[in-house]
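Omission of a single protein chain aside, the complex is shown with its protein chains in their original locations.
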Amino acid sequence: MTNEELKSKIESDFKDKILSVVLSGQKEVLVTVKPEAYIALCRDLKTKPDYDFQHLSCLTAVDYPKENKITVVCHLWSYKKCHQLTVKLDVDRANPKAPTVEPIWKAANWFEREVFDLYGVVFEGHPDLRRIMMPEDYAKFPLRKDFTDDGFIIKPN
Amino acid sequence: MGDQIVQWVAGLLRQAYAMLGLSPIAGILDRIVCAVAMFGFVSVFVMFLVWMERKVSAHMQSRIGPNRVGPFGLLQTLADAVKLTTKEDVHPVKRDKIPYFIAPILAFVATFMGMVVVPFDNKVVVADLNIGVLYIIAITSFTVIAILSAGWSSNNKYSLLGGFRSAAQIVSYEVPLVLSIVPIIMITGKLNFSSIVQYQQQAGYWFVVPQFVAFFTFIASATAEANRAPFDIPEAESELTGGFHTEYSGVKFAMFFLGEYVAVVVSSAVAATIFLGGWLPLPFFGFLHLPGFIWFMAKVLFIIYLIMAFRWTFPRLRVDQLMDFGWKVLIPITILNILITGFVVLLLGKGA
Partner (left out) sequence: MTDLLLSQIKPGGESPFGTDEYVVNMGPQHPATHGVLRLVVKLDGETVKETMPVLGYLHRSIEKICENRTYPQCITYTDRVDYVSAMSVNLAFALATERLMGLEAPPRAQWLRMIFVELQRLASHLLWMGAFAGDIGALTPFLYGLRERERILDLFEMTCGQRLTYNYIRIGGVMIDILPEFIPKCKAFLDYFEPRIVEYEELLTYNPIFLERTKGVGVISAEVGINSGVCGPSLRGSGVSCDVRKQQPYLFYDQVKFTECLQNDGDCWARYRVRMDELRESISIVRQCLERLEPGPIETKLPPILKAPPASEIYSRIESSRGEMGIYLVGDGTAKPYKAKYRCASFSNTFVLDQLTRGWKVADIMAVLGSLDMIVPEVDR
């Protein structure tokens, strides 16, 4: 399936679950999902044979302080169909909460711990949500854009 | 030739005692002189072995090995020993003091004591015990107590694991070790090492020929007894960081280290005596008229080289596989060997 076909198929199949689906300038299919339909969409993408996204390649987040949101980004890959999809979920920056996809892809366990550690997104239902990189007693979320730790970051220029 | 040298040395000693007026206690003094001589000889030999092991491993790994200290790096071990003795003795605060202190000494002494019954040449032996075989088996088993107490007293989980592994291993491999010597005793009817060699001299063959199975099981069990790779799970550097001697440093570590090599020497010496004819010359090489001592040492070095080659080629067995190998492979083989040997001895009417 080419990315154009994938895009139109997702558009028609999951009309009620997604906010938007676009083909990016780099020809990747980006899906922005409705928060309440996130888990259902992910499960469908994994189990439906037309999509067959068995492999959660990457799960990370991007911080947008201006729009007051943190976007959780999942990159999916299908080993059988060889196509790629990006699923995005916007969460509120002040109170970042997202459902966990750990029951769907076990690989999400550590990826979500990392996002929790570095962005502070709480994944509800995650079996073992602890800090993974930073010390357990660390209070800040380093990858947020407004992170400051005086004396540690030396900005060039 | 060997006994002539012994006579000559004994004569010299007698003269010295007489000059010092110590003739009444000559018997005790003889023992002390023998013990010191044996200790000195084995220590130097072990130093050479450490150098040899490093050279052998270097050769197998396409490296050069030690070549800086002394000719061909021969004094490298001496330099290491000096380094170890001058090191600060770091030890855990919450150790169990007495066993922690005794363990390395015991490991060192117990293995050294094995050497006294090994005949280096005809009549050149410190103590020609008539139960030499039993003695050596009993005395080398002391190592397990040393290793256990080292593992326990260090107050370290790695040490403890190493100690327990070692206890299980040495106890298990003691059995095939003894069982592989039994056929020889059945044939010769002697527990004395010199008599075993003399029997081989009279019979005209070495026991490695009829008893090659016992020879291989003996070498395997002896390697395990000495905690050498591929049976080095009590130390298991990549698993237990160092096993029972994780918490030892300086002189105490050096004692464990020396003890391991002496154990290898003792095992090889026993194997050379029992299976390879001790001080007897190689067949067809008798015309060289070399002293028996040289032949004996050559055989010991050959077996030590075998044990070293194992270490640098094989991966390490896992603890349960090690037990399986001991109980399910070695022991049945040795028992079968004993049965067959007994049958043949009865059939031929030989033996005691």
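Observations on the structure shown:
As written, the chains take the letters A and B, and residue 1 is the first residue of each chain.
Everything that follows uses one rule, which is that contacts are C-beta pairs under 8 Å (C-beta built on N, C-alpha and C of every residue); 3 or more make two chains touch, one makes a residue touch a chain.
The structure displayed is predicted, hence computed values, not measured ones.
Shown as candidates are B:Val118, B:Ala167, B:Ile233 or B:Ile333; the residue that touches the absent chain is B:Ile233. Only one of the listed residues, A:Thr2, A:Gln26 or A:Asn95, touches the absent chain: A:Gln26. Of B:Pro71, B:Pro315 or B:Gly349, it is B:Pro315 that touches the chain left out of the display.
Along subunit A, the points of touch with the absent chain fall at residues 24-26, 28, 30, 54-58, 60, 62-63, 73, 75, 77, 79, 82, 84, 86, 105-107, 109-111, 118, 131-137, 142-143, 147, 153, 155-156. Along subunit B, the points of touch with the absent chain fall at residues 57, 60-63, 157-158, 161, 165, 229-230, 232-233, 236-241, 312-321.
Basically, only the chains that are shown with their structure count from here on.
Centroids built from CA atoms put subunit B at 63 Å from subunit A.
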